[in-house]
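Got a structure for you, written out below as structure tokens; questions coming shortly.
Of the protein chains in this complex, one is absent; all others appear in place.
Letters A, B, C, D and E mark the chains in the order given here, with residues in each chain numbered from 1 onward.
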């Protein structure tokens, strides 16, 4: 049973995402929410963290949080899926459990 | 007039100390308090951040916060001064202003 | 599916309370059962009936109370966390001599023990946590 | 010297409230004047008279109220931040119809505007900020 | 400290003005600090002091253009930055290094301008791009630094 990880803090400010990626398992999904969505941008100082991990883990990002912060979908790292709150709910039910990296 | 900088977050978790050191000026003092005191330990993955900065900036650490966390003074990076709350007050009055890196 | 929600931060200061609300609404819209919403740490502040947000802003407490009334949600505020932070019901107000009318827990919220959190972990298919 | 203190976080959850208290005590002990202590953001929760911390723990609100009484400290809770978070005095309770006895601001604290924060920045020799 | 009064709302106080810098290091919406800092700035403008704002670290995200908070159900306060000029707050220092670490350029930020009353009320940019070393110098020149 795979795990859904939620990351809600900025990767520029906090080590939450980095720790999450270091502890995720193959087949898990990482959902970026709230200030965590900044990790989905390409061309930043932390973009590499996601790239290095993309073989094993799927990445999703909450669209409402992107829009609130003025982040256009064209600026996302390729292959990251944008979901709405309903999609968040689906991710929770599709994975065996959820771990919040607070 | 020099500045007193206070840093209260763990350098392992947050970028506050790093940003403080990048913006401090010659003659300033950095006081580590609360979870910020972990930055005063030698032999950690972030100890280098302080070493690289030590020519221009003085470092102090709040002794009560060290003791609460079980950190012996023998484990501090050389040259860091331990102060009590009264010493914190003195640092505030000795410097022209205080900046909190929250 | 049977879901439960844990909220660890207070209203307005952290987005956690908002995200949890949007998530809970979406789960109900999809026909899932929400077994319980548990408020812990600063999350207990969401259950204060005394909040008066600016008129052009959302009212987080009211949103929860209305959602609870509509869907018979079980909103539980942790008693230990709430005492420490000054969220009290009638019984607590009396017990601690805080004076008549001082109870500030909002409609639709009930104050109970941490066992309710463990129980919801046992009883639910999924537990989702929102915090800082 | 004339010092002022700004506190941005609530009691118990962040150490900021404790550190600010220890700092203020030390400043008074050294003979400095504390012009004002201003509570903003979640800091307003420090001014709740309804907190009931465990008996073997410190009582942060009571510590502030006692320090204020002893040293005639001016403890100011920001009205805008307090309304949003449900910390109200008698006047606010009446204005918003929250019911008699609901005022929860603690003795020694007064609720006032953000201008008090700016003023203390202007009037004080040093401003020290505690937060998260 | 001898700069002319900017808003002209009240008679200047007898005391010398102080330089207030509001330091913004946090992203908007995830936490309330950006909004509540802005609320202080709006009040501060009435006090006839020298007020400027610094945006560094994740604080630069506060100025991102195109913010639309309908989906998260929160109030969008981005337009308030554009109103700062009317309050006499005309200096928004934005750190270059913070932008580039985040893959941003000044084009990604909303335009903030003020009307220069000393130059025929011409619209002038309030945002001042500044590198880290220069920002450190700005910080070192302040009387009061407010961070939330």
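Please note the rule applied: a residue touches a chain if its C-beta (ideal position, glycine included) is under 8 Å from a C-beta of that chain, and two chains touch if they have at least 3 such contacts.
Source: prediction; values computed, not measured.
Counting contacts over the entire complex, the absent chain touches A, B, C, D. When you scan D:22, D:46 or D:83 for touch with the missing chain, the hit is D:22. When you scan D:13, D:65 or D:124 for touch with the missing chain, the hit is D:13.
Residues of subunit D in touch with the missing chain: 12-15, 18-19, 21-22, 54, 56-58, 132. Looking at subunit C, the residues touching the absent chain are 6, 8, 40-41, 80-81, 113-115, 117-119, 121-122, 127, 129, 131. In the full complex, subunit A makes contact with the omitted chain through residues 3, 15, 19, 22-25, 97-102.
Here, only the chains that are shown with their structure count from here on.
Shared contact partners of subunit C and subunit D, listed by label, are E.
Chain pairs B-E and A-E differ in how many C-beta pairs are in contact, and the one with more is A-E. Centroid analysis (C-alpha atoms only) places C farthest from subunit B.
In this assembly, the C-alpha centroid of subunit C lies 36 Å from the C-alpha centroid of subunit E. Remark: subunit B and subunit D have CA centroids separated by 26 Å (rounded to whole angstrom). With centres taken as mean Cα positions, subunit B sits 33 Å from subunit A.
Residue positions of subunit B touching 2 or more other chains: 15, 97-98, 100, 102.
Residues of subunit D in contact with at least two other chains: 8, 41, 80, 127, 129, 131.
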